[in-house]
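Shown here: the complex without one of its protein chains, the others still in place.
Order of writing sets the labels: A and B. Residues in every chain begin at 1.
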Amino acid sequence: MRYLLRRAGFYLIALWAAITFNFIIPRLMPGDPLQNYIAKLRNQGMSQATIIALRKEFGADPSVPLWQQYLDYLNALLHGQFGTSTSEYPTPVAQILSQSLPWTIGLVGTAVVLSFLIGTLLGILFAWRRGSWYDTTLPPALTFLSAVPYFWMALALLYVFGMMLNWFPTSDAYDLSNFPNGPEWSLDFIGSLVQHAALPVITLIIGTLAQWVLTMRNAMVTTLSEDYLLMAQAKGLPGPRVVFAYAARNAVLPSITSFSISLGLVVSGSLLTEIVFNYPGIGYHLFRGASESDYALIEGGFLILALTVLAANFLAELVYSTLDPRIRHGRA
Amino acid sequence: MQVTNLGESPVETVALVEQAEQRHRGPLLNALRLLSRNSKIATGLVILLLFVLMALAAPLLTPYPPDGPKSQVAHGAQPPSPEHILGTTSLGQDMFAQIAYGARVSLLIGFVAATGSTLLQVLFGLSSAYFGGLIDEVLSLLINIFLVLPGLPLAIVLASLASASGTGKNEFVIAMVLLFTSWAYGARVLRSQTLSLKEREFVTAARSMGEFTWRMIFSEILPNEIALVASTYVGTFVYALGAEVALEFLGLGDVSRASWGSILFWAQLNGALITGQWWLFVPAGLCVALVCGALTLVNFGIDELANPSLRQAIPRKLRKLLKARAVVA
Partner (left out) sequence: MRSYLASSPRRHRFAFGLVSLLLLLGLVLTACGGGGSSSSSGPKTDTLNVLPAPNGPNVDNFNPFFNYNTPAAWGSQGLLYEGLYRTNLYSGNYEAWLATSYEFSSDGSQLTFHLRPNVKWNDGQPFTSADVKFTFDFLKAHPALDQGGVLPLVKDVSTPDPQTVTFTLTGPNSTALFYIGQMTYIVPQHVWSSISGDPAKFTNDKNPVGTGPYKLRSFSADLIIYDVNPSYWGSQPAVKHIYVYSAKDNTTAVTNMIQGKYDWMGTGWTPDFDKQFKSKDPQHNKTWFFPSNTVMLYLNLYKAPFNSVLVRKAISAAINRDNLPQGVALYAKPAHPTGIIPARKDWIAPEYQNATFQYSVSQAQSYLKQAGYTQHSDGYFYDSSGKVLGFSIIVPSSWSDWAQDVQFIVNDLNKAGIKATMNGVADANTYFSAIYGGNYEAAISWTDKGPTPYYPYRDMLSSSNSGPIGKSVSGSNFERWDTHSAGTLANQVDQLLKQYMTSTDANAQKQAIQGIEKIIVEQLPAIPLTVNVDWDEYTTKHWTGWPDDSNPYDVGPPYQLPDAANVILHLKPAS
């Protein structure tokens, strides 16, 4: 319990750090989002009064002291206000993010779970059949694939399977013209959903698989040579049972601890994947915010992602502590 | 805070420590001999060297300049031909010149970011572990915070804000952004490695002989972590190169200068996927993949050197037992 409290404390500090970064960094940089907004109104001659009124609107008032801005910022965040998007004015950033977050979580979640399961199973297999042809060829091949930049792999898959072969859709999260009223609970819709998510998820899996395979394989190799496993074998327990019930259970712990790093990678990868596949998640909006200097949107997007990653990490630690009793008792 | 040490598997740590101890007497000499003997490292380094040579010798390899008004040598995007072996870009520039000169920018950013990041890793990881106490608490908190914050989104935030703020220095900015977002993982690995080395006999011996702190860190502890540092360096390089290309692909770099990322940015912008102009996006992507692959290969080699057990087949004793089981079943 003391351990969990300590961890919760850590995540709170990390959250505060993310928020403070978010506040400080944009203010250290020059550049003026309002200028960009005015430029967008290029087709009309806008009066000076309008510009002054708009400047007030965006809260870009240099006369307010920085600490006051910081307190206002924290207060606004506490009330779930992330400011107003300038690129999609006057939509609140919170609204944009809350609409796109589920898609990102769905995409990343599916990819992480599938990649973890497939990778761990392969890792077990490779460790069990160490020295076989697939153990010597596949892990390096997978590692090579994971070294290929995500978005380029996404581009290549999109080009071959989406455009040349026409097997997969090239944009959106589901078929908009068939489901104009939005998501619904029907088999058709789920089919459309899976069809649209397939290529992005496959990209993410290919990119992250190697890590799970290698971590699991290396841990399994060590675990399999432990005496108690030899003992288990000697006592006549069936092979698969030794592998899954005894060896894998212990060997999977390092995989779970590397979850936090992997999650960051998958989230990063998913941003690019979303951009390439036009998937309506956070990455898509973050990209747009970046290209339009929409500070509020960029900051909010980053904060939400950081928050999600922190929460997922905390969950992973909870799982870890139930799997590994040593942790709970304060001795790792 | 023990939990935070669990990043790498205990197996690796033990093996690395053993390895390090064996090589304590002449680490550099030994390392070189080992490197040349390991085929994976050798292959990886050769590929990498070829790319570095291509970048350095770009003006000798192609008569065409990469940018500027003289770079327009054809009308729009032309497929590969004897004159332009990789075709031309949408602006009529020679693609091979783009790739060769672009390698300079891309590799340099990767190099600067990875080197700077490794220095930070060593500094933070070693001092955190060595000093312990409050310094360790604060530093590992910082390390862990950076570790859990998603790197690329942070890099996008930083790069976009920086690129909105001025022109001309984008490559430097991107290198800094990548440096800033990539040091935490290595620092954590080094910290836990140092923690275990700290208690080793040769360190305690040196300490009792009255060596100064920094001297101890650099002359006693660091040489024993060379393999680990090398491996995180290579890993950081891979990350930095990939992330740099990604940021440039998003248009957050200086897209008016030839680099592998900006080549891909232009390919995407001009709809190369639609028109099937594969030569606009395949070569640059392949180059990144090859360099990253070569670096990964090097890392594989380092892993093998540092952790021989991964190479070997399953222990004979166990396999015999298992075979016997299988027959019975």
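Here, contacts are C-beta pairs under 8 Å (C-beta built on N, C-alpha and C of every residue); 3 or more make two chains touch, one makes a residue touch a chain.
Note that the coordinates shown come from a computational prediction; the quantities given were computed from them, not determined experimentally.
Only one of B:Leu61, B:Leu91 or B:Leu290 touches the absent chain when the whole complex is considered: B:Leu91. In the complete complex, the hidden chain is touched by one of A:Gly123, A:Pro169 or A:Gly269, namely A:Pro169. Contact with the omitted chain, checked across A:Leu117, A:Val160, A:Ala234 or A:Ala311, is made by A:Leu117. Of the listed residues A:Gln81, A:Gln195 or A:Ser225, the one in contact with the hidden chain in the full complex is A:Gln195. Across the interface with the omitted chain, chain B contributes residues 68-72, 75-77, 90-92, 163-164, 166-167, 170, 251-256, 265-266, 268-271, 273-277. Annotation for chain A: contacts to the undisplayed chain at residues 31-32, 35-36, 38-47, 49-51, 53-54, 57, 84, 87-91, 95-96, 99-100, 114, 117-118, 121, 162-163, 166-173, 175-178, 180-182, 191-192, 194-195, 198, 201-202, 232, 241, 244-246, 248-249, 275, 278, 280, 284-285, 287-288, 291-293, 325.
Keep in mind that, in the parts below, only the chains that are shown with their structure count from here on.
Separating the CA-averaged centres of chain A and chain B is a span of 21 Å. Against chain A, in their complex, chain B makes its touches with residues 2-3, 5-12, 141, 144-145, 147-154, 156-162, 164-166, 185, 238, 242-243, 245-246, 249-252, 264, 268, 273-274, 276, 278, 281, 285, 288-289, 292-293, 295-297, 300, 309-310, 313-315, 317-318, 321-322, 325-326, 328-329. Listing the residues of chain A that touch chain B in their complex gives 3, 7, 10-11, 13-14, 17-18, 21-22, 25-26, 29-31, 130-131, 140, 143-144, 146-152, 155-156, 158-159, 163-164, 215, 218-219, 221-222, 224-225, 229-230, 233-234, 236, 238-239, 254, 257-258, 260-261, 264-265, 267-269, 271-272, 275, 286-287, 289-291, 293, 295, 298-299, 301-302, 305-306, 309-310, 313, 317, 327, 331-332.
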